[in-house]
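To keep things clear, I will list the structure first and then write my remarks on it.
One protein chain is absent from this view; the other protein chains keep their places.
Letters are used for the chains, namely A, B and C, taken in the order the chains are written, and counting of residues starts over at 1 for each.
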Amino acid sequence: MALNEFAPIGVLLVFAIALTFIILVISRIFGPHRPTSRKTAPYESGMKPIGPGSRRMPVKFYLVAVLFILFDLEVIFLVPYALVLRELGLYGLVVMGLFTLILTVGLIYEWKKGALEWE
Amino acid sequence: MGVTQKLGDLGVVTTTLETAINWARTGATWPLLFGLACCAIEYMSTQGGRYDLARFGMELNRASPRQADLMIVAGRVTRKMAPVVRNLYDQMANPKWVIAMGDCASCGGVYNNYAVVQGVDEIIPVDVYVAGCPPRPEQLIHGILTLHEKIMGERIKDWA
Amino acid sequence: MQIKPAINPVEAVKAALPSAFITVVEFAGETTLVVEAAQLVAVSLYLRNTAGLIYNFLSDISAVDYYEPTGGIGDRPARFGVSYHIYSMLYNNRLRVKVYVDEGDDGSKPVVPSVVSVWPAANWLEREASDMMGIVFEGNPDQRRLLMPDDWQGHPHRRDYPLGYETVQFSFNVEEIMKHKPVAKE
Partner (left out) sequence: MTANSALENQATEWVGSLDDVKNLVTERALTGETMLLNMGPHHPSTHGVLRLLLELDGEEIITCLPDIGFLHTGIEKTMESKSYEKGVTCTDRMDYLAPMSNNAAFCMAIEKLVGLDVPERAQVMRVICLELTRIQSHLVWLGTHAIDLGAMSVFLYCFREREKILDLFEMISGQRMMGSYIRPGGVWRDFPAQFVPDVEAFLDDFPRRIDDYELLLTTNPLWLDRTQGIGVIEPDVALAWGFSGPSLRGSGVNWDIRKATPYLGYENYQFDVPLGEHGDVYDRYLCRIHEMRECIKIIRQALKRLPEAKGGFRSDNRKFTPPPRAELGHSMEAVIHHFKLWTEGFSAPNQEVYVAIESPRGEIGCYLHGTGGNKPRRVHFKTPSFMHIQGIPLMSENHMIADLVAIIGSVDIVLGDCDR
């Protein structure tokens, strides 16, 4: 019986897939494709690019990406808690407080380590 | 006797696919952010609060040619800039239109010398020429409306 | 620290570097100091560092072509004149140091020593003059063209360079012009 609680999510899923299907696949089938060599050339403010396009990316970008994912997940865990904030009361507050505290300690550690600075 | 003649113009009920597509295209022709010289400042005034290109759905200037469908050549095109203008025009996706804003883009204007391309139609096909040096915002909006009339008259297979 | 009162630049240069000094021209309240091309850097350093002069701001470098269409170069000593407009911020007076250079007899480009070591602002000003007038500034770190495309032939601001004028299109001559006007189709 618990199944019908998930019915709205199912409808949402169907709509999402249908919409993406319509937008992507149908426009690729019916849309005109005329790739000329100049049109597919990479756009670099109107000039011809200098140097090979794909090259080794500096590691700093990877560091920033990992940190972002870390704290993004933290927010994702907070979202369901926000829905049931009233029912859980003090107990919920303490648990989630501990959870965020651990991550905040991690934030302070890497802040002092200088991982947030770009150099 | 066509349906429209019998029933009269009932708007969306008796519209053709072509008119609907052209109406959609004129509703939001996103211009390429392509200011070269003095006309670009007048173009900015047209975007500003008083003349407000947002009324035509054109307030969103796309910086990359991939997402723009109208190139307003606002300013004088010099010999050194000509390959860049051609490059940008090629990198725009169809359907695309060009407005030559100002005398310098339309015919070389004040500068009849070695450094300026005498009219941007030597390097890219132009749909509407807007006269003026620089043209007043009202003149540019008149040019844009002329372009909209031209788009409304286009057939589907022109771009298909 | 007592600031030395301003001294007349022309007398100072005539006294310090007599071999470099050629003439002085006074016109409309401006003094033009014409110096030897070879000793230009020495004169510039002297003008910038001497206590009573301190010309520490280079305003402008302008190159002039004295070529006359009717032949000859008028009453000027050489075909090209390069004038350096310098300004003393301390004493608030301006001076023009002028140098006359001519093309080499085998048609090679005129050569002027670069003053980038004295005023770094001269870097682009010299590159523009060399791009436009074809004067070589030896010692300038960057010899590329500045304003014109890299593969451009000729130097546009020379008097014998054509203006590139195209006949203007009117209603009566529109057919001939449209015949050979390169209109882009797609």
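The rule is short, and it goes like this: a contact is a pair of C-beta atoms (placed from the backbone, for glycine too) under 8 Å apart; a residue touches a chain by one contact, two chains touch by 3 or more.
Just so it is clear, the model here is predicted, and its values are computed rather than measured.
Can you list the shown chains that the omitted chain is in contact with?
Spelled out, the missing chain touches these shown chains: A, B, C.
Hey, which chain C residues sit against the chain that's not shown?
Output for chain C: 27-30, 32, 56-60, 62-66, 74, 83, 85, 87, 89, 92, 94, 96, 119-121, 123-125, 128, 142, 145-149, 156-157, 159, 161, 163-165.
Residue-wise, where is chain A in contact with the chain that is not depicted?
Those residues of chain A that touch the unshown chain are 33, 35, 37, 40-42, 44-58, 60-61, 118-119.
Go through chain B and note every residue touching the omitted chain.
Given the touch definition above, chain B has residues 33-38, 40-42, 44-45, 48-50, 61, 63, 75-76, 78, 80-81, 84, 88, 104, 110-116, 133-134, 136 touching the missing chain.
Keep this in mind: only the chains that are shown with their structure count from here on.
Considering only which chains touch which, label the overall pattern as line, ring, star, complete or other.
Line.
Compute the centre of every chain as the mean of its C-alpha atoms, then state which one is farthest from the centre of chain A.
Greatest centre separation from chain A goes to chain C.
Any idea how many Å lie between the Cα centroids of chain B and chain C?
Centre separation, chain B to chain C: 43 Å.
Just curious, how far off is chain C from chain A if you go by their C-alpha centres, in Å?
Spacing between the chain centres: roughly 58 Å.
Need the CA-centroid distance for the pair chain A / chain B, whole Å please.
Chain centroid spacing, chain A to chain B, equals 37 Å.
Where does chain A touch two or more other chains at once, residue-wise?
Not one residue of chain A touches more than one other chain, so the list is empty.
Applying the document's contact rule, which stretches of chain B touch chain C when the two form their complex?
Within the complex, chain B touches chain C at residues 79-80, 86, 107-108, 112-115, 118, 121-125.
In their shared complex, at which residues does chain A touch chain B?
It comes out as residues 32, 34, 36, 38-39, 41, 43, 46-48.
Using the touch definition up top, name the residues of chain B that touch chain A in the complex.
Listed in rising order, the residues of chain B that touch chain A are 64-66, 84-85, 87-88, 90-91, 93-94, 159-160.
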